[in-house]
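Note that this complex is displayed minus one protein chain, with the remaining chains in position.
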Amino acid sequence: MADEASIDPADVTGEGVRRRDFINIAAVSFAGVGGLAVLYPLISQMSPSADVLAESSTEIDISAIQPGQAIKAVFRKQPVFVRNLTPVEIAEAEKVDTGSLRDPQTLDERTKAGKKNWLITMGVCTHLGCVPLGAGEGEVRGEFGGYFCPCHGSSYDTAARIRKGPAPKNLEVPSYEFTSDTVVKIG
Amino acid sequence: MVRLFGPLVGLFFAVALLWSFGNGAYLAITEPTAPTAVHEFHKTPKEVEFSFNGPFGKFDRQQLQRGFQVYKEVCSNCHALKQVAFRNLTDLGYSEAEVKAIAKQWATKAKTFDPKTGDAGERDNIAADHIPAVYYAGTGNPPDLSLITKARHEGPEYIYSLLTGYQDQPAEVLKKFPDAKIPDGLHYNPYFANLNIAMPAPLTDGGVTYADGTKATVDQQAKDISAFLTWTAEPKLEKRKQTGWAVLGFLFAATILAYLAKKNVWANAH
Partner (left out) sequence: MSFPWAKEYKPGHPLMQWLDEKLPLPRFVYNAVGAGYPVPRNLNYMWNFGVLAGFCLALQIVTGVILAMHYAANGSVAFDSVEHIMRDVNWGWMLRYAHANGASAFFVVVYIHIFRGFFYSSYKAPREMIWLLGVVIFLLMMATAFMGYVLPWGQMSFWGAKVITGLFGAIPVVGQPLQVWLLGGYAPDNAALNRFFSLHFLLPFVIAGVIILHIWALHIPGSSNPTGVEVKQESDTVPFHPYYTAKDGFGLGVFLILYCAVLFFAPNMLGHPDNYIPANPLSTPAHIVPEWYFWPFYAILRAFTSDFFFIPAKLMGVLAMFSAILVWFFLPWLDTSPVRSGHYRPLFRKAFYLLLVDVVVLGYCGGAPAAEPFVMISQIASMYYFLHFLVILPIVSSIEKPAPLPYSITEAVLGKDEGAVLHANPTAA
């Protein structure tokens, strides 16, 4: 080969080539890492912003809710149902065999101790997120006397547990606490 | 065509400009613009050392808290701060409980509106609320202060200079410009754009009593409020500089590697 004379001795041993390849690979890797790092803020900007996160608790005055009635409040821009259960409704909820439920839970597990009549749940059907009927005045409450979602026919009982229809889970109970006998703080 | 019309168009514009220039020059000689009081007596802001200046600068949390106290006790009577929410005050070093208390005790209450009755009402502020708007009926137009240090050239220095720059109108001003009498209800301040500001000197020595025991001179208060208003305008200042150093460090390394790689590639082309 005529070119052989012009080849750098370092190249013959492969050292020079390896060193140069290393730098080229390092440079391209750095560009790749930089590109990936830039993706982080571009993705993170879509998460809830600081003002949205700040509005994550709601206080509700429950003094005016009579037994058997319910109200709709707003928590994180979603409806939350606050329901004052009648003794009959409580009894109905408690006589159900939890073993037969799709999402087994007792009423006690879904309410606060000593406040068993206050059923506080999200008003968001666990199927596809519609607002079930039953909290507003005169709305149908479905065949189990709790809530009924008109979108795909999910029925919830008086502990807001799923009893019939496509919804996989009971209505979600948000974290909340009673700050006094008449005020409940959600979130 | 282009070579025929091109020079004609060029000459057309040139002659029109010459005409404007001639008229302007004639006017400048025959009717030179008279100097104005603003032109001669307006001052650029004083030099001030702030902890947040420079590429490594950081806020002094104690100073921000003092500045917030000045805002709360003095400025907030007339000036709003609507871009700032109470929850943001945790940046100043207050705990969440302290912020809640500050919001609850804020003198101007949050406005409510009952959509059923149409009645307006009031309630205590909560941490998520922005600092409530302030309405001012007197002379002048107190601007919202949220962005004031970014809305003025050399903002923090400007605020400091303005607050410490009140003085009696120098006799020289009236001697040179007999028309420059201060209008009723305004106050002379050489750092203000037109020299006469509606706001009376707001700060007095000992006008506030600092919680941290710092002596509340006018100078101290002016510095503190300027620092606080720099934070309200640019709350992400520290994060910006920190991110900047990380980014620049990475870029320097990457660029050196890119240079070496470029040299490698070109080594066999010459």
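By letter and in written order, the chains are A and B; residue numbering begins at 1 in each of them.
Operating definition for what follows: a residue touches a chain if its C-beta (ideal position, glycine included) is under 8 Å from a C-beta of that chain, and two chains touch if they have at least 3 such contacts.
Computed from a predicted model, the values in this text were never measured in an experiment.
Novice: On subunit A, what residues meet the omitted chain?
Specialist: Output for subunit A: 27, 31, 41-42, 44-47, 49-52.
Novice: For subunit B, enumerate the residues touching the unshown chain of the complex.
Specialist: Subunit B touches the missing chain through residues 2-3, 6-7, 9-11, 13-21, 23-25, 28, 33, 55, 83, 88, 143-144, 146-147, 150-153, 155, 193, 233, 235-236, 239-241, 243-245, 247-248, 251-252, 254-255, 258-259, 261-262, 264-266, 269-270.
The rule is simple: only the chains that are shown with their structure count from here on.
Novice: For subunit A versus subunit B, what separation do you get between their C-alpha means, in angstrom?
Specialist: 42
Novice: Taking the complex as given, what residues does subunit A use to touch subunit B?
Specialist: Those residues of subunit A that touch subunit B are 20, 23-24, 26-28, 30-31, 34, 37, 50-51, 54-55.
Novice: Using the touch definition from the top, list the residues of subunit B that touch subunit A in their complex.
Specialist: 85, 87, 127-128, 250-251, 253-254, 257-258, 260-261, 264-265, 267
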